[in-house]
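Omission of a single protein chain aside, the complex is shown with its protein chains in their original locations.
Going by the order they are written in, the chains are A and B; count residues from 1 in each one.
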Amino acid sequence: MEVTDKNAKPKIKLAVYWGAACGGCCVSVLDVHESLFDVVAAADLVFWPIALDTKYKDVEAMADQEIDVTLFNGAVRNSENEHLAHLLRQKTKVLVAYGSCAHMGGIPGLGNFSDREGIFERVYDTTETTVNPDKIRPQQETKMKEGILELPEFYNDVRSLDQVVDVDYYLPGCPPQTERLVEVFMAIVTGAELPPKGSVVGALEKSQCDECNRKKTDNKTIKEFHRPIDIQDDGETCFLEQGVICMGPATRGGCGVRCIEGNAPCRGCYGPPADAKDPGAKMMSAIGTMIDSNEEEEIKKIVDQIDDPAGTFYRFSLPGSIIRRKLL
Amino acid sequence: MEEFKPTIVSFLCNWCSYTGADLAGTSRMKYAPNIRVIRVMCSGRVDPTFVLTAFKEGADGVLICGCHPGDCHYHEGNYKCLRRYHLLQKYIQQMGIHKDRLRLAWVSASEGKQFAELANEMTETVTALGPCEIKEVMETLA
Partner (left out) sequence: MSKRITIDPITRLEGHGKVEIFLTDEGDVDNVYFQVPELRGFEKFCEGRPVEELAQIVTKICGVCPGCHHMASGKAADAVYGVEPPPTAKKLRELFYMAHFVHSHIAHFYALAAPDFVVGPTAPAAERNVLGVINKVGVEIGTEVLKQRRIAQEIQALLGGHQTHVVMNIPGGVRKGLTAEQRDDIVEKSKGFIEFSKFSLQVFNDIVLGNETYVDIILNGPYSLKLHSMGMVDENNKVNFYDGKVRVVDVEGNEHCKYSPNEYMDYVEERVEPWSYLKFPFLKKIGWKGFVDGQDSGVYHATPLSRLNAADGMATPLAQVEYDRMYETLGGKPVHATLAMHWARLIELLYSAERALELAEDPEIIGTDLRAPLDNVPNEGVGIVEAQRGTLTHHYWTDEKGIVTKANIVVGTTNNNAAICMSLKKAAQGLIKKGVEVNDGILNMVEMAFRAYDPCFSCATHNQPGKMPLVVNFRNKEGEIIRTASRD
């Protein structure tokens, strides 16, 4: 399947690795579908546990910066994730925080509402089908008669990739929309000038609202908030104007408004737009402007209709936000 | 053991509440020194990131003061602040920060005495709550 061309550029070495991840980002790489031939013509995949049999030892044996680009997806949840983040940083020229989890913590970041013991207690003790009278917990070292078995340490906190190592670029999304990945990949391969280090790539500078096709007026005023289950969505009108929380105003565009195409309000997986560091703060500001009341009691009543602001405004970004974990 | 002295970051709007606080000062009213004043043009200028950053940097309490409803120099600014405040309250409580650590009050330019009382009251409340540990918790990983 290789294209042999004397004038062909040398292939770039590409790695894709996952921390605390779901595999969706790897699927997004595969969703290049038939363009896979073009990707493969330009890149040598050197490390991708889901697809290739390269082992950790092989990465350790690589020279520093031998890998041209690593797409690191998944959050940093345990010591194995952290170790690989450091290892890949060392072996990689351009390290990309790929997907929401690496960017700002992602869905696993919701674990920051709890801690190790809180999670262990639910998973290994109190779940209704679990029978564990001796309160066994996974251990970093277990001595069996044959030898010692090891597991990584599960940290109290979930972290984004840049909270552990220096990151060159961020490619947001849960997962990133494949077309955006291809655009970034082609830019790298063709040697185009890359934006300054630390930039968000593969996403628009403006918010979702810019791309969204739903009908909207200039002046959003909300008298009452509704959960999606409380309304019959008309399929056409801006969610916020129907009283349903939509993270569009506080989220970068670039995904093709895919959730809204499915008639579900945006939940913010592309992270905050360029002018806002903290997506939840941005959303709170936006909602503050939209609430149509100046009476304190009425305002309190309207705000009370927003269930779970922390879990909605920071659905994908809790570890990467200003208050990045709950005080227990 | 050292007695706990809270740090309360305070955003005061230029036209009403900052002037009111100033009046307390020029009138030689004594009030708790724990209030660290930051002057903003309007309470509507207080972005949620200001409040959250204050807690992140180690504030034990955050006090926002603005003009009384109807008196805002920019008409609507204090109402925007009021709405954001209630949202922030709901959010910080979800994050384990006690609701009494964040407070919004209306203070007019002539209410020097009220400002002093407010400062003392809030300091007493936050002292009783103890230090806000969110900064320490965020800095201690694993």
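The definition used in the following text is that a contact is a pair of C-beta atoms (placed from the backbone, for glycine too) under 8 Å apart; a residue touches a chain by one contact, two chains touch by 3 or more.
These numbers were taken from a predicted model, which means no experiment stands behind them.
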Where the missing chain makes contact, among the chains that are shown: A
Residue among A:Pro175, A:Gly202, A:Pro249 or A:Gly288 that touches the chain left out of view: A:Pro175
Residue in contact with the excluded chain [from A:Ile12, A:Ile50 or A:Val94]: A:Ile50
Option touching the unshown chain, where A:Cys22, A:Val94, A:Val182 or A:Leu327 are the choices: A:Cys22
Residues from chain A at the interface with the omitted partner, ascending: 1, 18, 20-28, 30-31, 33-34, 36-37, 39-40, 44-45, 48-58, 77-78, 80, 106-108, 110-111, 113-114, 118-119, 122-124, 127-132, 136-139, 142, 144, 146-147, 149, 151-152, 154, 174-175, 227-229, 232-233, 235, 258-264, 267, 307-308, 311-312, 315
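Here, only the chains that are shown with their structure count from here on.
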Separation of mean Cα positions, chain B and chain A [Å, integer]: 34
Chain A - residues contacting chain B, complex: 113, 153, 155-157, 159, 277-278, 280-281, 284-285, 287-289, 291, 293-294, 296, 299-300, 303-304, 306, 308-311, 313, 321-328
Chain A contact footprint on chain B (complex, rising order): 47-49, 52-53, 55-56, 69, 76, 79-84, 86-88, 90-92, 94-97, 132-134, 137-138, 141-142
